[in-house]
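Before any comments, here is the structure.
Note that one protein chain is taken out, while the other chains of the complex remain in position.
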Amino acid sequence: MGMAERKTERKTIKREGPVIDSIPIIYKHRIPISKTVKYWDGLKEGKIYAVRCKSCGAVYYPPQADCPYCGSSDIEWFELPKEGVLETFTRIYARPQGYEDFEPYIIAIAKVGDVRVMGWLVNVKDERCVKVGDEVTLSTAYIEKHNKYIITFQLKNKQC
Amino acid sequence: MGMAERKTERKTIKREGPVIDSIPIIYKHRIPISKTVKYWDGLKEGKIYAVRCKSCGAVYYPPQADCPYCGSSDIEWFELPKEGVLETFTRIYARPQGYEDFEPYIIAIAKVGDVRVMGWLVNVKDERCVKVGDEVTLSTAYIEKHNKYIITFQLKNKQC
Amino acid sequence: MFRKVGIIGVGQSVFGVRGDVTIQELAWEAVKEALEDAGLTQRDIEISIVGSAGTRTYELYPAVPVNEYSGFSEKGPIRVEAACATGSAALAVAYNMVASGFVDVALAIGVEKMNEVDTATSLAVGGRGGNYLWEYHFYGTTFPGYYALYATAHMAKFGTTEEQLALVRVKNQKYAAKNPKAQFQFEVTVDDVLKSRPVAWPLKLYDCSAITDGAAAAVIASEDAIKNLHIDTPVWIEAIGYASDTANITKREDYVGLKATRLAAQMAYKKSHIEPKDVEVAEVHDCFTIAEIMAYEDLGFVEKGKGGKFIEEGQSDIGGKVAVNLSGGLLGKGHPLGATGLAMIYELVKQLREERERGRQAPLKKYIALAHNIGGTGHYGYVTILRR
Partner (left out) sequence: MFRKVGIIGVGQSVFGVRGDVTIQELAWEAVKEALEDAGLTQRDIEISIVGSAGTRTYELYPAVPVNEYSGFSEKGPIRVEAACATGSAALAVAYNMVASGFVDVALAIGVEKMNEVDTATSLAVGGRGGNYLWEYHFYGTTFPGYYALYATAHMAKFGTTEEQLALVRVKNQKYAAKNPKAQFQFEVTVDDVLKSRPVAWPLKLYDCSAITDGAAAAVIASEDAIKNLHIDTPVWIEAIGYASDTANITKREDYVGLKATRLAAQMAYKKSHIEPKDVEVAEVHDCFTIAEIMAYEDLGFVEKGKGGKFIEEGQSDIGGKVAVNLSGGLLGKGHPLGATGLAMIYELVKQLREERERGRQAPLKKYIALAHNIGGTGHYGYVTILRR
C-alpha cells in the first residue's frame, strides 16, 4: 500500500451490532397561551407585539406577562416597527424532524426598535450576498404544515 | 342551596385557556442487543436465559454481560426453569400509549429458580381469584403489534 | 456538614390542571412567593437549582427557560431530575452548595407541567420510569401498576385491606379540603374510594394521585447569611438522607416496603440524632394509598405490616403519634413530579412556623418535621428532617 492510499484511510469508530426497535413514543403538546394570546392573534393580523412592564418600564420580547425584576404583572402591549437591521443569520441545510419538507431556510435575527426579533429571511437565493447590517422589512406569513403564523424578513434595498 | 347539595360540590382546580399545538416529535429508538442477543434469541425458542459471572458466581436476571462487583465480563448463559411461584401481580386497566389496543393485561412477578421474572399472566378472567403463592408455568409468546416475544405465565393448578 | 443551612423563604403555586400557564409562568408563581417570603430579590440569589422531570412538557430542557423567565439568567441553573423525588434532589443539591461554601444563598425550584400531553402518553412516560428495556418494552408497565404490585404483596402478606388503603385517601382529602392550593379541595368517603374505577388492580382511581401541574420553591441560606439578612424565622435543615434501589423491580428484595425509604430514613435519623418518635409532623410520599401505608412502616412510625392498623387507629392523624400529610398529600394536593419534594418543604416550613389554616395546623412541642419523597417506584428515596 502506497503512502497516498494510506493517507486516505480514515479511521472512524463505528461499531454496529444487532438491534431491536423500541415501541415508538409520540409527543403532542397543548401549549397554553393565555398570557400571550395578544401576540398570537397579532401575528394573524401581520402585527408583532412586545410587552412593557407598567410598573418599572422593562421591555420583553418575546413577550412575557410577568416582570420578574419588579414583581409586577401589570403590563401593556405595544406593536413593534415594521423595519429592522440584520444582526446575524444562517441558512439551515440539515433540517430537523418536522421541517424536512421545507427548502433550506434562512433564520435571521434583526434589531427592531429596542429589541431583537427572530424570523425567516425570505426571497433570498444566495445567502452569501446577504450582509450583517442589511435593512429588512417585517411581515408575517401563514405556514400551513404547522398551522402557525411566523415572522418573515425581506431585504429592503437589495436582491440576493 | 341545602346541605346535601353543598356536600356533593367538589372543588377541583382545573384552569383552561387558549392553547396551540406543538410540532409533534416522534421517538423511535434502535436498541443495541449485542451483549444480550442470546436472551432475545432464546425467547423465540421458548427459552428464558439468565447470566452467571464465571469469575465470582453472581447471577443476573435480567441478564447483563458485565459483572460490576468483580469487574469481569466473562459470563455464562443458563436456562431458567419453566416453573415458578407468583410473588405479586396487577391488572393494568389504564393502558399507556402503545398498549391501548390490548385488553387489560396482568403483569406478574414470579420467583423462578434463584431469580425473579416479570411476565404477563394469561388466560385469567378474574384477577381476584389469583393469589400470591400460586404456582405458574412459563412460556413465551409472540406479540405481533410490537414484533417481540414476551414471557407468559399460566396458572398451574387452578383456573381463574 | 461544615456549616448550618436554613430555609428562609418558601413558595408554592396553586396545584391542579393549569392549562392557563406555561411551565415558565407556573414556576414564577412559586419563585415570586418564595422571594417575597424571604424578603429577597433575584440579586440576593447566587445560584438556582431547577428540578423538573421534564418528560411531559413542550420544553425539552426546561431549566433555562424557567430560569430566564424568573430573572435568574447568569445564576445557574443546575438542573436535577430524580423522577418523583426531583424536588428533594434539588433541595439536596442547594443544601450542599451552601454547606460547602460554594455560595451563601441558593434557590431551589421544582416545577412540572404534566397536562400538556394526553393520559395515554402520560401513562407511557410514567411506565418508562425505572426501566424501559426489561419492563415497559415487554410488558407495558405503568406507574400505578408498579405500586399495585406492592399493594398486592402487602395485602397478601399482612392482610392489609382495601378499606385501610381507602382510609389514607379519606384522611388526606380531609386536609386537602382545607388547603386552597390543593388540586382536590373536597372530602371523600371510604365508599367513594372503593367504588372508583380500577386503574391497576387492586388500585382504583382514588387510590392514585392525579396528573398535576404545579411549582414550589425554597430559598436556602447559610447561618451567617441568615444573620446578615436579619431573618428571624429560619427553619433548619437538620439532615438529608438519601438512598436508591434497583432500576429493575424484579431485583428488589421484596414488595412489601421500599428499601430506599428505610435506608434514607436511617441516614437522616443518624445524622440528626432524631428518632421516629420525635417527629411531630410529616409529609410522606403518598403517590398511591399503599405508598403511605408502607411509608409509616419504612420510616419507623410503626412496625412492618402494621401500617393498615396505624391509619385505622388514627395514629397518622392530628392527635395521633405523628400528623401525616396535613397538606392533603400527593393524593389530595396533587403530585407535579418536580415540585412535589419542595411542596413538602413548603408545607412543613409553614407548619413549623405555625402559619397553617385552622384545622390543619399540627400541634407542636419539639418543632421537628420530616419530609419523605420517593422517586420512581422506590428508585430514589429522600428523607429530610427540619427543625425550627
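Order of writing sets the labels: A, B and C. Residues in every chain begin at 1.
One rule holds in what follows: contacts are C-beta pairs under 8 Å (C-beta built on N, C-alpha and C of every residue); 3 or more make two chains touch, one makes a residue touch a chain.
Given the structure is predicted, the values throughout are model-derived calculations rather than measurements.
S.K.: Quick one: which shown chains sit in contact with the chain that's not drawn?
M.R.: The chain that is not shown touches these displayed chains: A, B, C.
S.K.: Check each of C:V80, C:A215, C:A265 or C:L299 against the chain that is not shown and name the one that touches it.
M.R.: Going through C:V80, C:A215, C:A265 or C:L299 one by one, C:V80 is the residue touching the chain not shown.
S.K.: Quick one: which of C:R18, C:K32 or C:R128 touches the chain that's been left out?
M.R.: Residue touching the chain left out of view: C:R128.
S.K.: Could I get the residues of subunit A that touch the absent chain, sorted low to high?
M.R.: Here the touching residues of subunit A are 9-17, 19, 22, 31, 61-62, 87-100, 102, 105, 107, 109, 115-120, 127-128, 131-133, 146, 148, 150-151.
S.K.: Please output the residues of subunit B touching the missing chain, sorted low to high.
M.R.: Counting only subunit B, the missing chain is touched by 22-23, 25-32, 34-35, 64-66, 68-69, 71.
S.K.: Could you please point out the subunit C residues that touch the chain left off the display?
M.R.: Counting only subunit C, the missing chain is touched by 1-3, 22, 47, 53, 55, 58-61, 63-65, 67-69, 72-83, 89, 92-93, 95-97, 99-102, 125, 128-133, 240, 242-248, 251, 259-260, 263, 376, 379-380.
The rule we apply is simple: only the chains that are shown with their structure count from here on.
S.K.: Can the chain contact pattern be summarised as a line, a ring, a star, a complete graph, or none of these (other)?
M.R.: Complete.
S.K.: Mind naming the chain pair that shares the most C-beta pairs in contact?
M.R.: Top-ranked chain pair by contacting C-beta pairs: B-C.
S.K.: Rounded to the nearest whole Å, what is the centre-to-centre distance of subunit A and subunit C, using the mean of the C-alpha atoms as each centre?
M.R.: Each chain reduced to its C-alpha mean, subunit A and subunit C end up 38 Å apart.
S.K.: Taking each chain's centre as the mean of its CA atoms, how far is subunit A from subunit B in angstrom?
M.R.: Averaging C-alpha atoms per chain gives centres 43 Å apart.
S.K.: Can you give the whole-Å distance between the Cα centres of subunit B and subunit C?
M.R.: 27
S.K.: Could you say which residues in subunit A touch two or more other chains, in rising order?
M.R.: 22-23, 25-34
S.K.: For subunit C, write out the residues touching at least two other chains, lowest number first.
M.R.: 18-21, 58, 116, 118, 121, 124, 136-137
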